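Only one protein chain is missing from this complex, and each of the others stays in its spot.
The block that comes next holds chain A.
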């Protein structure tokens, strides 16, 4: 039976990383009231610059840092447009996605030529945690996983604690629900929103870097392959919570892993790829638990309206 094979669970976990990270990032952004559909684009940017700097500096960690900086900057641009200029957030996000796809492909060809990124680019280490790998079954799941898998697990827990149990988390949620009320209590709505959006950029970039220097050590055009959108779905299916996003990412990751295993067994993997979207529609329709967005999600806030 395939389900008893720990390999499929290891694959699920691995597939969940580039979904959970951007989904949690999106949660931070939308909880402060800024719709973020730019995960796909920011992931691409993260993935590309991670590889580039990893190659140039010879250190995958410096590559990761570059990915975070570039992702953060892209998110800051999104934040500026959404917050300061009150531009339509969906259009902005879509613009960033298209821009990022073009930019990374262009830079790839310009910097590396048609051979693509060099095969000797350093990647982040895969590790097994001593002790954990001794546990039967579970040990196999965690054997030789990218270090980012462990970082993700830690981030999931911290994020959830942060959003629901810290003062800043409470303020972020208040700003996403009713910015005017938060403003009348002395909370700086704009600053909190910048913070939320930029944080989401960092998480998305981390998810992108996982693809290019975590599992692989190279970049190919459009290598995120729609994961940013599935992450969006995971965020909604997870009801705009970090734990929920992670859970949804696991479900979606599993359906992908299953698709790979079932390939050649007569079940179309395209069918399985539908699962995330189908589940999200059900969640939005209120069939699988109701998903309610933060009340002020997507609405620009201008305190001096006249």
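Just so we're on the same page, a residue touches a chain if its C-beta (ideal position, glycine included) is under 8 Å from a C-beta of that chain, and two chains touch if they have at least 3 such contacts; residues count from 1.
Simple rule for what comes next: contacts and distances are computed from a predicted model.
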{"item": "Undisplayed chain, where the name is taken from the UniProt record, one of \"Nucleoside ABC transporter ATP-binding protein\", \"Phosphoribosylformylglycinamidine synthase subunit PurQ\", \"Orc1-like AAA ATPase domain-containing protein\" or \"Na(+)/H(+) antiporter subunit F\"", "value": "\"Nucleoside ABC transporter ATP-binding protein\""}
{"item": "Residue in contact with the excluded chain [from A:116, A:169, A:221 or A:298]", "value": "A:169"}
{"item": "Absent-chain contact - pick from A:113, A:131, A:186 or A:266", "value": "A:186"}
{"item": "In chain A, positions touching the absent partner", "value": "165-171, 173-174, 177-178, 180-188, 294-295, 303-304, 306"}
